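Below: one structure, written as structure tokens.
Heads up, one of the protein chains got dropped from this complex, but the rest are sitting where they should.
Our next item is chain A:
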Amino acid sequence: MTLPLTIDAITAHYGTTKVLEDLSLSLAEGELVSLLGASGCGKTTTLRLVAGFLQPTSGRITLGSKDLTRLPAHQRDIGLVFQNYALFPHLTVRENVAFGLKQRKVATAERLKRADAMLDRVGLAHLADRLPAALSGGQKQRVALARALVIEPPLLMFDEPLSNLDAKLRVDMRVEIRQLQRANGTTALYVTHDQEEAFSISDRVAIMHQGRIMQLDTPEVLYQRPANAFVANFVGFENLIPLTVSARNGALVTAQTAEGAVLELSQDQLGPIPDRFTLATRPDGLVVTTDPAASGLPATLGLRTYLGRAYQYQAKAGGLSVVANSALSQPLDAGAAVRLTPNPEQCAILQPE
């Protein structure tokens, strides 16, 4: 069973502090959507509102045709996976997994059969009689996953499920989570602060900031076509260069910075360019050249750091501070006068805000 989730114009407060403002979000059946953002952005609050641990000030939450907004948490029928696993310490692994079925009054024999089958699916059948304290972090999270899945919820929610695991295990587990979620076709809401994690397993990602969704889209669009400066910065477009178009020649656009430096950009490569816009580039998107005749932003290099595959420079281009990577084998010294030429593959056009 799987159902679509709709969060409609939710506003939430902690005391008098507003933590979510007019937040709307829809998940299609079987879709995995991540809420991505730094701590305090409201992603966990959103999850807790859907779970029923918090009450919204206004707005509506519906799961399929069921209105969840005022429904007590224990009647919501949502599978939840917590950051710290939240296994019941006094129950065995099997009893942990069977707990939800017990609440649903499933007969003992049937209950244990289904719990064992689910444990088998997450590869822990041999640990069924252990207590949670005897398991490793990865095993605990698998039990938590089995416990949430065995009740066959129409919606699964994950609250930073992998943050307590080490890096290697994190990658394995996220693949496993995605596979199980796909196989069951369950709608899933996934909360994380890890961009790679969110992008790798989600159908869509909502990037959140200060209680709002800044952009909700597929990982590819977010990564290549951020809609605003915040998202651009979040996905690694560290340089934001405000520009004004001074001339258009077919697809070719000539644009100027406030200080009069001229850049040539192609709409074929970057998409439509409005008259006033911001050019967002990753550090790799500014090519460092020492040729004084080259077109590009005149800049003075500052601090140099070594990344292995390239050198990274802090640079001043007029009044702007920018970061540029240069694969040049010969490092350049601080104070060197260079030109920074945009590499369109690592650039994005931001509409004026």
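As a working rule, a contact is a pair of C-beta atoms (placed from the backbone, for glycine too) under 8 Å apart; a residue touches a chain by one contact, two chains touch by 3 or more; residues count from 1.
The rule is short, and it goes like this: contacts and distances are computed from a predicted model.
K.L.:
Can you pick, from "ABC transporter permease", "Sulfurtransferase", "ATP synthase epsilon chain" or "ABC-2 type transport system ATP-binding protein", the UniProt name of the chain not shown?
P.N.:
Its UniProt record gives the name "ABC transporter permease".
K.L.:
Looking at A:Leu49, A:Leu80 or A:Val93, which makes contact with the chain not pictured?
P.N.:
A:Leu80
K.L.:
Hey, which of A:Pro89, A:Pro292 or A:Gly319 is the one touching the hidden chain?
P.N.:
Missing-chain contact among the listed residues: A:Pro89.
K.L.:
Which of A:Gln103, A:Ser163, A:Ser321 or A:Gln351 sits in contact with the chain that's absent?
P.N.:
A:Gln103
K.L.:
I need the residue numbers on chain A that touch the omitted chain, in ascending order.
P.N.:
51-53, 72-80, 82, 84, 86-90, 99-100, 103-104, 144, 147, 151
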